[in-house]
Each structure stands twice: as C-alpha cells, then as structure tokens.
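For this view, one protein chain was removed and the others were kept in their places.
Entry: chain A
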Amino acid sequence: MSLADTAAVEEPFPIFELAHRFILYDTATITYVRAKYNIAGVLIGGLPQAPQQNVFLGVPLELMPEEARLLCEKGVAHVVDDVKAHKQSFLGRGLGDEERRAYQASLRKQGQAAAGQAAKRTEDRKKAGLTKLAERGDWNDIPEDMFRSPRAPTKKKVKRPTGEVDAAANGDAPNAMSGDDDEQLFAPPKGGLLPQSGLSRTTSNTSVSGGGPEPYAITPATSYPPLTSAPSDDAALKLPDVPPSYPLFKHLHENEYFMAPGLRFGCQYMAYPGDPLRFHSHFLCNGMDWDQEFDLQDLVGGGRLGTGVKKGFLIGGQVRIGEADESGDGQSATDGGEEGVRTFCVEWGGM
C-alpha cells in the first residue's frame, strides 16, 4: 500500500492518552504513521472473529512513549487526554443537542445501510441455493415456503424498548424465511446490539417505517467525528515522558529504522531496517547515558544473545563532552541531536 493510497490524515493528528498508554484508534492514522513515519507500534485489540487468541490482534494501536514523543516533537501529532475529553463532551455540555441528534441520525443511516447489505447478501445466497437445487433436484423436495418471497420482518415489531437486547425476539421474529437452519443462523439479528458509546443514554426508539430491514446498531470505532480534537495551547509543554534511551531511539529512527519493543530479547528496542513485516530485526538496542557505568559482563551477555539470534547488540547514547568544557551548546541527555549520538555494535568474535 503506497503512501499515495493511504487516506490523507490531517496533521497534527491526535494521539489518545489513556491510562498512561498512547493509543491510536483510527486505521487511516495507523497506516499513515506506518507508511510515512516509520512507526509500527503494537496492535492491542482483540479480533471479534477470533476472540480467544492473542497471536493476531487488531486496532487500537499502542505507541511507545518514545514514539509518541517523537511524533509530538515533529509537530505532526498532539496528545489528547481521552478521559477528560470524553467527560467534558459527553457528560458535560460539550456536545449540543443538535449535534447529538445529527450524529445519531448518521449512525442510524449507517446501520440501515449495513442491514440492507446483509439482507441482500442473504437473499442472493438463497437464490443461488434455490437455483442449484432446482437444477439438479426434484421439485418436490423443495419445501413450499421457499417459493414465497420473504415478508418484511419489520411489520411485526416496530417499537422496541430501549436498553434491551431481546434475544428472544430474534427467535420468534417473523421468519418468512423458514428455510434451512443454516440460513437462520446467518440471518441478521433483529434486535441487534446496543451501541457502546455514551450516546445511548438518549437513544431514540429505533422505529422503522416499513420497508427495509431494521438497522444495525453501529459501534463507532472512534468518538472523534462527534468530538473534535484540536491541539490545545499547552500541548507543546506536555511531551510524553521517556526513558533515558530516547536519544538512541531518535537516532535510529532518523536512520530509517523501525523500532519495536525489545522485551522479548531482554533489551529495550529491536531495530528493523525496514517494515517489520518484510525484514528481521538487525539490532537489539540498549540506550543509555554517555557516562552510565555498566558491567562488561552485561555487554558480553548481550553480545552472546544477539549472536545467537542473528542480531547485533547495539549500545549507544548521546555524546556528552566532558563536564569541564560544556559550553552550553545543548548537548544534554534530552537533546536528541542526530549527530550527537554514538553507537557501538557488539557481536561474537568467532574465536
């Protein structure tokens, strides 16, 4: 997926801070950040199709504090305190009544469209099944009901009480389609699931004027169509806190490496020379202060580990000129000047 294909994301885009984690919910932003800024992140959401595993996960994407800080420093993103934003807008007077109604209407429209599509799909499948049966089977084998077109299921249930997921309603819903049991399982749930967003407090009755199936209830993946996030003035002050390895992170990032958390190998980051889906990582990275003392044993251990898994063990940090002649040129540990970071790669000597 080339950069040109990704949906344009407006910069500065928001990074949502929730419980000390930096999260992106929107797939467009996630793809954009990966394609343009070498930031892969870690997916942490469960997949609805396969909930009982965590090998494959979905949105949202969690960013390391270093990644969030890097994006904020570049000015392409800003951090939003998610809890505060939601409380203000939904519980307080942030979102006006007009907006709420408009948003609910748009959700309902989306739901209708989705339900219509699902119904059409089942219809098509039925037709295909019928034609197949008709071609090779005996006409007498086909039950009578199949020949009748399905009655609009909505003529039975119009007003539904709010706040209820009526599973029983599904069962005795007007099933003109008394076809195979299989079909029944795949029929759209009539009651649907309630929307998860806070908007459901004032949900209107999902009344459906006749014709057309009952709309699905849409769970929006992000609250930010109704909410707007603009970078506040104090966003510049509030850069995420990062560990002292940040200069090394920034240096490697600027050299086009993708960084992933290195917990699996007992180091701080793993550096990939390109997209993690295409390459194996090259380095296990430990960033540290220029004057920080470490045991040589740890260096040797890192070298052994790295060589064992075909990676280099990399240590590095922001160069600091001796205390005596620090001339205030900004070479401190937090200044991630690219030319100021020096790295050393360790691998086994083979002898």
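Operating definition for what follows: contacts are C-beta pairs under 8 Å (C-beta built on N, C-alpha and C of every residue); 3 or more make two chains touch, one makes a residue touch a chain; residues count from 1.
Operating definition for what follows: contacts and distances are computed from a predicted model.
This figure omits one chain of the complex; the name its UniProt record holds, of "Protoheme IX farnesyltransferase, mitochondrial", "3-methyl-2-oxobutanoate dehydrogenase (2-methylpropanoyl-transferring)", "Mini-chromosome maintenance complex-binding protein" or "tRNA-splicing endonuclease subunit Sen15 domain-containing protein", is "tRNA-splicing endonuclease subunit Sen15 domain-containing protein".
The chain omitted from view is touched by exactly one of A:A40, A:A260 or A:V346, namely A:V346.
Checked against the full complex, the one of A:L91, A:A134, A:L263 or A:V300 touching the unshown chain is A:V300. Residue A:Q292 is the one among A:N54, A:Q117, A:T219 or A:Q292 that touches the chain missing from this view. Those residues of chain A that touch the chain absent from the view are 252, 255, 273, 282-283, 288-297, 299-300, 303, 306-307, 310-312, 314-317, 319-320, 342-351.
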